[in-house]
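Input: one structure, supplied below.
Only one protein chain is missing from this complex, and each of the others stays in its spot.
Chain IDs A and B follow the sequence of writing; residue 1 opens each chain.
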Amino acid sequence: MPKSEERMIDKDGVRIDGRKYNELRQTKIEVGILSNADGSAYIEQGKNKILSAVYGPHEVHPKHLALPNRSRLRCRYHMAPFSVEERKSPAPSRREQELSKVIREALEPSIFLEYYPRTSIDLFIEILQANGGTRCAGITVASLALADAGIPMRDLTTACAAGKVEGQLVLDLTDNEDKKGEADVPVAYMPNLDAITLLQMDGQLTLEEFEKTINLSLEGCKQLYELQKEALKVKYVAVKEEVEE
Amino acid sequence: MLAEGNYIAGENTFKKSEKLYSTRVGLVEYDERRVSVVALKAFYTPAVGDTVIGKVTDVTIGGWLLDIKSPYPALLRASDVIERSYRPQKNELSSIFDVGDLIIAKILSYDRTRDPRLTIREPDLGKITHGRIVKITPTNIPRMIGRKGSMITMIKQETNCQILLGQNGLALIKGKNIEDEQLAVMAIRKIESESHTSGLTNRVTEMLKKEKTKKSDT
Partner (left out) sequence: MSTVARIKRTQIAQLMEKGKRLDGRELTAYREIKIEMGIIEKAEGSARILLGDTEVLVGVKIEVGSPFPDTPNEGVLTVNAELVPLASPTFEPGPPNENAIELARVVDRGIRESKAINLEKLCLEPGKKVLVVFIDVYVLNHDGNLIDASAMAALAALLNTKMFKYEIEEEEIKKKPGYDPLPMQNYPIAITFAKINGKLAIDPWLEEEQVMEARLTLTTEKDGKICAIQKGGTGYFTVKQIVELAQTAREKASEIRKLLVKE
């Protein structure tokens, strides 16, 4: 295999897309962009383009799914057929079903579900374009959509992955880095409560490397948290400035 | 997300080991030791005594189900509407209110375990026969009313319209002609988009006056 000679990280520690080991991809977040949804948000993290929308809390359909003491959070993570190199069948894959579950479990701790018994909150995450780390970006953007819907929350949830590529620990892996790298550790985090709500890993890491990687992920989460708050401010302050001009 | 120390958690906040966090995006208000957040966006949560505007979505044996734009559907019982003792065999409920009808009602009871129940046994409540319905974000309703009702009174005067605000985020506007109603709608839209800014009442008044002169010119 001649092509694998291409290095992902050069000798100065600069990655193939010009980033340093602890640098996030260029990230842009917008809140409240879909008029139909009760809450919505959009994120571009590198080449990832992800849209998220929230409906509810509202009556549960079918009715027997209603929980007597709290609201039911339902989550669908879905990739558009054109989001990846080779067309993906629009039917939900096993990967998408697993991700829907772990994303739901990553966001549930942040929401005061007990305030709205017998209802459901429906959360949709559509991956329009994928380039690695979509589950994390999906969580980051979905948390904002929930906030935009006016759903009471303990904190925003933010998520970021770190991993090991060519022996070095790096933050926010692209698809290529993930495939060629040795390990990938996605983490979701609520900074105010110091709570990790999603943790997965694949690849190979020693205990020491793992501890470092998880801390690197958290650094990324904290940076994204600032961007999240910024995006919320932009949405709600923009109107104010418009008037004052 | 908010404050730290010995504070009392007010609306839209929660406390965890001396730290106070906001649960919604909003503006912070401090009142003595009580900290609350005025949410910039939230959906309607029913409260007993609220006047709401609802749409009939279903006619059942014992009454009507209404969509009041809250997490829960509201129930209006037949016995509340029909004075004499109600017999399902005789009275055809859909001849009183049918699916699609809009109804102004008050919330009679509501708690965690049961869906809200409505009543129309008060003056000015009941079926809406004419007028326009405008959506408002429920959290903006205090702004719509203004300090001591200044905003809403002003709009009513300037536009010659009757305006009824449903706490659930729907407003009913009744005017003498479509132009007046249109003007009131414009005012509400303006408040809606600029709700968390100051000096709003004056700007809305200005806008209404300007629009009125424009109309009288043509």
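Going forward, a residue touches a chain if its C-beta (ideal position, glycine included) is under 8 Å from a C-beta of that chain, and two chains touch if they have at least 3 such contacts.
On a predicted model such as this, the values are computed, not experimentally measured, just so you know.
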| item | value |
| --- | --- |
| Among shown chains, those touching the left-out chain | A |
| Full-complex contact with the absent chain, from A:7, A:61 or A:95 | A:95 |
| Contact partner of the left-out chain, one of A:16, A:34, A:128 or A:199 | A:199 |
| Full-complex contact with the absent chain, from A:17, A:30, A:105 or A:175 | A:105 |
| Touching residues on chain A - with respect to the absent chain | 94-95, 97-98, 100-102, 105, 108-109, 185, 190, 193-207, 210-211, 214-215, 218 |
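Convention: only the chains that are shown with their structure count from here on.
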| item | value |
| --- | --- |
| Centre distance in Å when chain A and chain B are each reduced to the mean of their C-alpha atoms | 35 |
| Contacting residues of chain A [partner chain B, same complex] | 38-39, 56-59, 68, 71, 112, 116-119, 147-155, 192-193, 232, 236, 239-240, 242-244 |
| Interface residues, chain B side, partner chain A - complex | 1, 12, 14, 16, 19, 21, 23-25, 39-43, 71-73, 112-113, 115, 139, 193-194, 196-197, 203 |
